[in-house]
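Then we have chain A:
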Amino acid sequence: AEGDTLAEVKARDELICGVNTGLVGFAAPDANGNWAGFDIAVCKAVAAAVLGDPSKVKYVPTTGQTRFTALSSGEVDVLARNSTWTYSRDTDLKLDFVGVNYYDGQGFMVNKDLGVTSAKELDGATICIQTGTTTELNLADYFRANNMSYQPVNIDSNAEGEQQYMAGACDAYTTDASGLAATRAAFADPENHIILPEIISKEPLGPAVRHGDNNWGDIVRWTLNALIAAEEYGVTSTNLEELSANSANPEVQRLLGTSDELGAMMGLDNEWAKRAIAASGNYGEIFAATIGEQTPIGLARGLNAQWTQGGLMYAPPFR
Partner candidate 1 sequence: MSELHAQTVPFVRDTMLPQQPPPNRETGALHWLRANLFSGPINTILTILGLLIIWFLVSHFWDWFAHSVWNAESLTQCREIIAATWGEDARGACWAVIRERWHQYMFGFYPRELYFRPIIAFGFLFVALAPVLFSESVRIRRIVLIVAAAATLILSVMVGAPLPWLVFAAIVMIGAVVVAERNAPWLLIFSALYPLLGVWMLWGGSAWGELSVLASVALGWLAWRLSVRISPLIAVIAGVAVTLALLLFVAGDAAEDLQSLIPLDITAIDSDQFGGFLLSITIGVAGIALSLPLGIILALARRSDMFLVNKLAVVFIEFIRGVPLITLLFVASLLLNYFLPPGTNFDIILRVIIMVTIFAAAYMAEVIRGGLAALPKGQYEAADALGLDYWKAQRLIILPQALKISIPGIVSTFIGMFKDTTLVVFVGLFDPLKGISDFVRANFAWKGVYWEPFIFTGAIFFIICFSMSRYSMYLERRLQRDHR
Partner candidate 2 sequence: MQVSDEVAIEIANMNKWYGTFHVLRDIDLTVHRGERIVIAGPSGSGKSTLIRCINRLEEHQSGRIVVDGIELTSDIKNIDKVRSEVGMVFQHFNLFPHLTVLENCTLAPIWVRKVPRKQAEQTAMRFLEKVKIPEQANKYPGQLSGGQQQRVAIARSLCMQPRIMLFDEPTSALDPEMIKEVLDTMIELAEEGMTMICVTHEMGFAQAVANRVIFMDQGQIVEQNSPKEFFNNPKSERTKLFLSQILGH
């Protein structure tokens, strides 16, 4: 609904964040029910920016089916649930994707024993696919375009997909490459599975907010940008205090609120970005802690490196 989400959130003193029901690395509750992951970090950063406390978040697990409705009906304030930014979602579904926190693409994972090295060799294969996702459409389009046939095995959740794939009920498992990596990482024998080189789609994943509340959209957008910019400028959770006290870089000063009054333009105080970064670190830190190469998920930065490193992560200037 159109309205003042910022005021609502402040009044409620809690951010309601729509997340995945469980995708290791991106959003999953641990054994005690505490949520952690790459997407969760975005929620925490927004909560820190707006409410001053990264723990003031209520996580609402949403399924592929319920996520957009949850957002558009006002049930959640922000959807940080590895959702692909597409034209129709942005327009027809009346969502606003505020940016990209992960550049992904749909890929295939197969068992090494299958002897397949390219997706082009998958003609006639059985492929596990989560229903109700864009991957389903991409898959259909890809095989149609390449004049190949396949047998879909529709599954309801990622957990189901893993089960099917591991039992050999499908030759290939397709989902976003990040998801494939996460899934493979969880296998007992990750070395026996390969992710095929073809990436058949562009899957920019990012947080979304409701259409219409531009200020709220700005807040989430710039919180995300702050995380990305922080990495670019070398602001980390460890040197945050130090830099805010004595950084000479005007960009950093503006970012951390030591000069100019950027926060007020969005109805926040000046330290919003500082708190957002303090919540779980800058973009790079979050990446490394949740899905990076040191984690079981083991994703390389790839497209998600800073633009300065040859990646696509590019935060507009803070001024």
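Selection criteria: all candidates are chains of the complex that A comes from, given by their letters.
Simple rule for what comes next: a contact is a pair of C-beta atoms (placed from the backbone, for glycine too) under 8 Å apart; a residue touches a chain by one contact, two chains touch by 3 or more; residues count from 1.
If you're wondering where the values come from, they're calculated on a predicted model, not measured in any experiment.
**Q** Candidates 1 or 2: which touches chain A in this complex?
**A** The answer is candidate 1.
**Q** If you look only at chain A, which of its residues touch candidate 1 in the complex?
**A** 1, 3, 21-24, 28-29, 31-33, 58-63, 65-66, 69-70, 73-75, 157-160, 162-163, 166, 186-188, 296
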